[in-house]
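What follows is a short report on a single structure.
The complex appears here without one of its protein chains, the remainder shown in place.
And then subunit A:
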Amino acid sequence: MLRTSLFLISLLLSSVFCLENINEEFEEYLSIKSLRDGRVTSSFSFTTLLRDAIPRDPRTLAFDDDTSQHYTLFPLSLGQILRQYAITELHLTLNAGKWNYDTWGYPDEPDVGVGAELRAWMAGDSISSIDERWQGVRNALAGLFCASLGSLDEQRTTSPRLSFPPEGALPDWGLPHELRHASHASEHVCTENLTPFLKLLPCKSLSGLATLLNPHRIFDADWHGIGLHVLWRPEGVEVRLNVQLVFDPLRISAQGKQDWSFHSLFDRKVEKACPVASSTRVSVELPNSGVYRVYPEPQEIRDGKAYYSLKNNNEAWNIGTMWPTDFEYRICHAALSSPDPALVPFSVTRNLLGPTQDRGQLSIVLTNNQQDTLQLLYLETMPWIVQFYLHTIRVHSDNVPRDDLISNISYVLPVPHARPATFESVLTLPGRSTLTFTMDVAKAFLRYTEHPPDAQRGWDLPPAIFTPLNQSLNGSMSLGSRVYTPSLLVDLATPDFSMPYNVIIFTCSVMAFIFGSVFNVLTRKFIVVRVRPDPPRNQSVGTEKRLEDTDSDTLNELNTSKSGVH
């Protein structure tokens, strides 16, 4: 009886909320997919739509902001930042791990570069410069997410031309919009970032799909990342918070089975739906083959996916999939059987070769898995500590030099101690071929104070980004899904900041001192010469002559030694 009445009250309350927030809409969606190597990827997205809202026009930044900001579902702390710095579109991701495209395929959320990545589209005007607002938004988000986004400074900020088109629309204010992009590969995502992230959700982690976001499990996942995406569409401003995870059930359960369920992955179940969410949906991608069981019985199956709506249920949800047999890794001998069809059209490896600390070679190997020719947009945003020698670019296709396969090179020079390099080009991959791109690089010699506290670790370089260019029928180009390479670590010439360094310096000084004295003694001779006062001029000729004959050398030496004394 009591339960029924409580339910009725909550229903009433939620309907009241819904009535109030007719212009704010919140949706939750979770998609889960079993991967080829037995891992499970799950992608949460929490979308809030603020209807009929438009980003702030930067020309109004000169005036005080008098319109009140009143939101019910939309996160206020984020709204304030967006309004203060007049941000049109914003993407922030904090990821850990290396996304393995070859066995996992494309991720649901494309931004999977390791570490922190931030990019924003802002309209320019004369009142406050884009760079000032970019600095402001960096620092504000650093405070909001407890992440070291403040280090995404001018030395890491770039504005690539093509690789990051706006996801939403850009308002037509008659102002040009500009992109600012920065990434920091050595930033680690942790609980301290997740807690403020959950605070932006209307139900926090108390109900709905966010219940599953158990920090103990999230940060144990093989790959994990949280993201914040703000974009504008004609219907309103959309904020999408997403969490993407790759679990390894074979590791978690320590059994040979790839079974998973909410409980096994997250150690939690969804007890109740978020009352303010307009929809709470879960989709499970069904395996292509084999015997398996998805439970509970899906409400809808469409396009190889089972869909669940988690509204209107009083029971705890524990969705999962079971297999009757143990998981076996596929051993693809090239000779024995044809390998599995590739999940991605091309694979990429990037390395920094060369054992020395002053020179190196950037090497990229791209393999086209398709029959068709593929065009790739290649973006490298390199801190100035690694300097490119563009004239050493060599492109080989299947070990044949093919310099014609690289085109449209655009290069923004780095400024030492100030600005990174931006290198964009288009690479053409003939079908079923392997393309090798190499370029010599120089490693900078840093100032003594520019080394970080853990100087001997090296410097993390941001990932390179490859975007397939698809030519549509009408001849226009569209961009495919971005592919991020893993980050690199570069060793620069580093002084030894430890005690032996001082000892070596001291010893060298002593040795130099001793050598100097010994050498001096061995090669010079000191002789005392009594110099008589000058005799009168008329008698002097003969004496001087004699002096010159005998002792001119010693006199010179005496002079030298005297000058040394004073």
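For this structure, a couple of remarks:
Everything that follows uses one rule, which is that a contact is a pair of C-beta atoms (placed from the backbone, for glycine too) under 8 Å apart; a residue touches a chain by one contact, two chains touch by 3 or more; residues count from 1.
FYI, contacts and distances are computed from a predicted model.
Look at the chain that isn't drawn here: its UniProt entry, checked against "3224_t:CDS:1", "Gaa1-like protein", "Vacuolar protein-sorting-associated protein 25" or "Trafficking protein particle complex subunit", names it "Gaa1-like protein".
Residue in contact with the omitted chain (choice from A:230, A:395 or A:488): A:488. Of the candidate positions A:224, A:272 or A:443, contact with the hidden chain is made by A:224. Contact with the chain that does not appear here is found for just one residue of A:290, A:355 or A:475, A:355. Not every partner is drawn; the one left out touches subunit A at residues 37-38, 96-98, 100, 114-115, 185-186, 219-224, 248, 250-251, 254, 328-333, 349, 351, 353-355, 361, 363, 365, 454-458, 460, 486-489, 491, 496, 498-500, 521-522, 526, 528, 561-562, 565.
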